[in-house]
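Quick notes on the structure that follows.
As you look at this complex, bear in mind that one protein chain is not there, while each of the others sits in place.
So that you can tell them apart, the chains are marked A, B and C in the order they are listed, and the count of residues begins at 1 in each.
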Amino acid sequence: AADLGTYCLMLADDALIASQRLSEWCSRAPDLEDDIALSNIALDLLGQARLLLARAAAADPSLVPALPEGSPVPAEDALAFFRDAGEFRNVRLVELDNGDFAVTIVKLLLHSSARIAIFEQLVDSRDHVLSAVAAKGIKELTYHRDYAGRWFLTLARGTEESRRRIDAALGQVSPLQAEMFATHAVEARVAAAGVGVDPATVADAVAVVLAQVFALSGVDQPTKAPLAAVQGRQGRDGMHTEALSRIVGEMQVVARAHPMGQW
Amino acid sequence: AADLGTYCLMLADDALIASQRLSEWCSRAPDLEDDIALSNIALDLLGQARLLLARAAAADPSLVPALPEGSPVPAEDALAFFRDAGEFRNVRLVELDNGDFAVTIVKLLLHSSARIAIFEQLVDSRDHVLSAVAAKGIKELTYHRDYAGRWFLTLARGTEESRRRIDAALGQVSPLQAEMFATHAVEARVAAAGVGVDPATVADAVAVVLAQVFALSGVDQPTKAPLAAVQGRQGRDGMHTEALSRIVGEMQVVARAHPMGQW
Amino acid sequence: AELLAEFEATISRNDRIEPRDWMPDGYRKTLVRQVAQHAHSEIIGMQPEGNWIGRAPSLRRKAILLAKVQDEAGHGLYLYSACETLGVSRGQLTEMLIEGRQKYSSIFNYPTLSYADVGTIGWLVDGAAICNQVPLCRTSFGPYGRAMIRICKEESFHQRQGYELLMTMMRGTDEQRAMVQESVNRFWWPALMMFGPPDDESPNSAQSMAWGIKRNTNDDLRQRFVDMSMPQAEALGVTFPDPDLRWNEERQAHDFGQPDWDEFMQVVKGNGPCNTQRIAHRRAAHEDGAWVREAATAYAAHQVSLEGA
Partner (left out) sequence: AELLAEFEATISRNDRIEPRDWMPDGYRKTLVRQVAQHAHSEIIGMQPEGNWIGRAPSLRRKAILLAKVQDEAGHGLYLYSACETLGVSRGQLTEMLIEGRQKYSSIFNYPTLSYADVGTIGWLVDGAAICNQVPLCRTSFGPYGRAMIRICKEESFHQRQGYELLMTMMRGTDEQRAMVQESVNRFWWPALMMFGPPDDESPNSAQSMAWGIKRNTNDDLRQRFVDMSMPQAEALGVTFPDPDLRWNEERQAHDFGQPDWDEFMQVVKGNGPCNTQRIAHRRAAHEDGAWVREAATAYAAHQVSLEGA
């Protein structure tokens, strides 16, 4: 149950931080249609995060930060707003600054491709909540990946400027890709228990999908080495980039000022 | 005493927020010498803020936010880190985004010019602490103004690009200038009591000094209308721009997470 | 003259004018101005609330707020489309907005300073907007009227959500209640200003009413809004910052004070607390996105030429 809780946090935090980053685009996107699309994707991910945080809290109540007695803050919010940055379990890719639109598209493409592949196996989870979250999520993620893939192709084959930017974006984001497929001990155990998915098992399938996108776009496979771990620890262990404490600081500022608040 | 405390907060918050903004330049300035100079100015203003916050707390202890019993947080930090944005008394000019180097220089020029003129009268305050703060501050502020004035001239007479930017910066910042000289009821009372300075009394002198800088730089006097108040309220009343809650949120994040902490 | 007669007959039957119908130049111009201003208001209106998406204090509220701001983008989209049926493109309209040649609702030039503002904007600002807009569902120009029907439906939903947020906060801590009251104090007068200047100082109203573009006077709508809001404030447990506000038994309506019309004029003239910031934000988004829009155009052209080949 502890493993299940932690595993749910991993999946939840990936979605929550990605959603928080995407929502930064709101009122800033290149066109209204993209403003709406990016908000929509942020909303989908936020929805996934909420279900998964609730499942994490149910599976292992000890994960939920203690709040003052009588606090009306629900478990999903206690987890989202009252954990410190070092307790977040997301991969580092989702923390990365939005950068320009190309960086955002590359992040979304790489992340949604990996997440779909995981969710496609997760529908068979012996945990019915995870299975249901996965079933619902696949449809959403397919839209996210299609949106990102369409823009990836468009930018790669658009103008010289957009091509330069998509290449730079791929160079910047791709070192963070490997971490998504590195098996964490918790993932190994929940996979063995038939509850979760070992992400290493989907790495090849994702690579094939992405290779198609790259080929269609006329873009070379990225070759940069993966971002190093810190003494073997990465995002899943709470070892993040400097960006996360800033994201979390902004996200939590109002909630933390009112631990007894109702919203 | 309540008026004196509030007045000290006004002078303190101007310095504190200006310092916070200037320190954002650290490791980002156009050249190492400017990195050092801007940090130096930020340090001077931080020093002024600390003395003034301590004076505010001594003059009116009720201003100091309540902390959990036994908290070791000193009064200056309680005031800096545990007030909400709406309790800050600084003028809106110091909150403004740093923008490019030209915006920072214009902000610094306008603010240091006004602050010097006020401090030059404040040395005669019947409050010995304020008088001493002013005496020490004048030397510091003179350096700040000279630094800003030199760069103003350099950018105005440098390249076409730098001229365009200094003009744009002046257009952006000058609407916030008038607020620095608008007499607040508290300022009127402390001035009448011989303790503080009515900023309206220095407006003309400051305008003369700035007119010289503009003339030397070949820049026209800015003509933009002042930024409107909100139902008569401005920064001195706690009515700020949207930027302040973000500045304050960042500044306070660690301190607020540890109300019983020692640093 | 025959065309004009037909146009006027349509108006007087309370029928819709459609894009392909003949219409007087003044009618078209007035409509473009009004619909564009309305569209711009939706788009600029994303900013004050969007300011708090990243800081929403619960995940449920974050989802609600994100969806709401997204709806505003959607409203902007319909309204720009309605405007395009009058022959002005979205690109042209955006240029006019960021160059300051077209206006948007002045309310969005006030800052949002706490999370309570999200609720207050929903309750009072969207509430005032609805008072203004419901009559526009019957406006004479078809695409505008139909857009308004859809928009009004969503706006009432937003208004209820805003009111519900405030209601929840009022059940919370003392700090939260104080936050709500402070927010209401700040937005009450600007909300009243949303109905425009008093009738005797509103130069364009008469013609707009004759053309069926506008259906009620500013003061009528303002009165209706005050009367509607008072019982809601009481239910919420907040007051409005107007000492003259009281029930007038004789008029069967509330008497109330006048907003600070000097401040209103300052904001309209561009000197409001956030005018520069709002336009700069919009301009930055537009300019930062230019390379993306160009890439999309280039890619589409390329596809067409491939299909042609």
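Details
Assume contacts are C-beta pairs under 8 Å (C-beta built on N, C-alpha and C of every residue); 3 or more make two chains touch, one makes a residue touch a chain.
Here the structure is a predicted model, which means the values were calculated and not measured.
In the full complex, the chain left out of view touches A, B. Across the entire complex, the residue among B:Asp14, B:Glu76, B:Glu95 or B:Asp127 in touch with the chain not shown is B:Glu76. Here one chain is not drawn; of B:Leu4, B:Ala18, B:Leu110 or B:Leu155, the residue touching it is B:Leu155.
Considering the complete assembly, chain B touches the hidden chain via residues 20, 23-24, 26-36, 39-40, 42-43, 46-47, 49-50, 53, 72-74, 76-77, 80-81, 100-101, 153-155, 157-159, 161-162, 165, 250-251, 253-255, 258, 260-263. Residues of chain A in contact with the chain left out of this view: 85-86, 172, 175, 224-232, 239-242, 245, 249.
Basically, only the chains that are shown with their structure count from here on.
With chains as nodes and touching pairs as edges, the resulting graph is complete, every pair of chains being joined.
Inter-chain centre distance (chain A to chain B, centres taken as mean C-alpha positions): 41 Å.
Across the assembly, chain B contributes residues 249 that each touch 2 or more other chains. Counting partner chains per residue, chain C shows two or more touched chains at residues 55.
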